[in-house]
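Yeah, one chain of the complex is gone here, protein chain that is, but the others are all in their spots.
Right after this comes subunit A.
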């Protein structure tokens, strides 16, 4: 399965699990939006972090 199909399958499964009830047209649009999410998220997801980094549950600027 290629990446596009993987994403489409993930969107369908995750949307069903959340009870969003998307029809086929919505699934296609949300899949396209999620492809954009994966592209925009790439720089953060590929930035290395180790287990000691505090995720700042109490935010201080």
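FYI, a contact is a pair of C-beta atoms (placed from the backbone, for glycine too) under 8 Å apart; a residue touches a chain by one contact, two chains touch by 3 or more; residues count from 1.
Assume contacts and distances are computed from a predicted model.
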item: Protein name, per the UniProt record, of whichever chain is missing from view ("AtzE family amidohydrolase", "ABC transporter ATP-binding protein", "3-isopropylmalate dehydratase small subunit" or "Paraquat-inducible protein A"); value: "AtzE family amidohydrolase"
item: Sites on subunit A contacted by the missing partner chain, in the whole complex; value: 10-11, 14-15, 18-22, 26, 29-30, 32-34, 36-37, 40-47, 49, 53-56, 59-61
